[in-house]
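Have a look at this one.
In this view, the complex is presented without one of its protein chains, the others remaining in place.
Lettered A, B and C in written order, each chain numbered from 1.
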């Protein structure tokens, strides 16, 4: 089971996988690349990962959600260069009831953002780039670091 | 804009509609017909509606969600005879952030269940049928009424 | 007026013509329906919509109003 993919994500296949569980309430979260962030125009971005650890963390997150709630979870994260409008992450959850399907879906995407070693480098319309730091106040690395590797 | 459909729902078209809004966080809820309810084996069911009012209520629910949060909402409900595994309802929401996308999606499906004049008649494996009453303790009409129109 | 789902089954009717004296208010409509065969099984305060909007029992009716009696909703 691989959670990271350099190919475009296919949410339909994730839906098919959890629908096979015969559960009645299906929730999903899709993260789409936006054309702006922290007030700047984004033109494209690059996701990189610590692959083996990221796969292990994704597997743990899915297993923990399926242990915490009676749900089936499918998860995928795209890696590499993404364009505006591309799908970056997909979580699909099937539960017997909507309470647990919503709770598990939300919990999984929060855990992905907090625990999976994936990094995002944004390129802006002025040609500068920056690593995104969700723990920083602005959500992005300081502009002064914008040309470190460009 | 029609929210009720006697044809199988096509969630992909709902996703396409809200993805056109260029928002980054997309949530969805799909309701799937289960093979059991309130402890009984369900073999099929029939959704009926007070059509004009149901369409108007769906439009109001979508408009209210789009006024309460910065989101785009797509909603569809199937009517008629459904088999186990069929999609009964689909809500897809695109927001700028996941907080509002989750909140709006949950709010819309709760409002659909509470306000839209749609009724569900279940057929059980013993051949009896019953109107489902979510306000009743068991969630279903009493068994004694099971053959009223069968 | 219109009846749906379980209420239509109870009264054996999907539509009902209202006598003039029942068409004054929503409460008068409910009282009239309760007097029909099977009407005794209607709940004390059924949900009624007039022109596609839920209304209270004291709502006054006007000629041409579309009145509907709505059983507990079960969509989704």
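Just a few scattered comments:
Just so it is clear, a residue touches a chain if its C-beta (ideal position, glycine included) is under 8 Å from a C-beta of that chain, and two chains touch if they have at least 3 such contacts.
Model, not experiment: these values are computed from the prediction.
Although it is left out of the displayed model, the omitted chain contacts the following shown chains in the full complex: A.
In the full complex, subunit A contacts the hidden chain through residues 31, 47-50, 52-54, 56-57, 77, 88-89, 109, 112-121, 131-136, 141, 145, 148-149.
Please note the rule applied: only the chains that are shown with their structure count from here on.
Averaging C-alpha coordinates per chain places the centre of subunit B 24 Å away from that of subunit C.
Put simply, the C-alpha centre of subunit A and that of subunit C have 50 angstrom between them.
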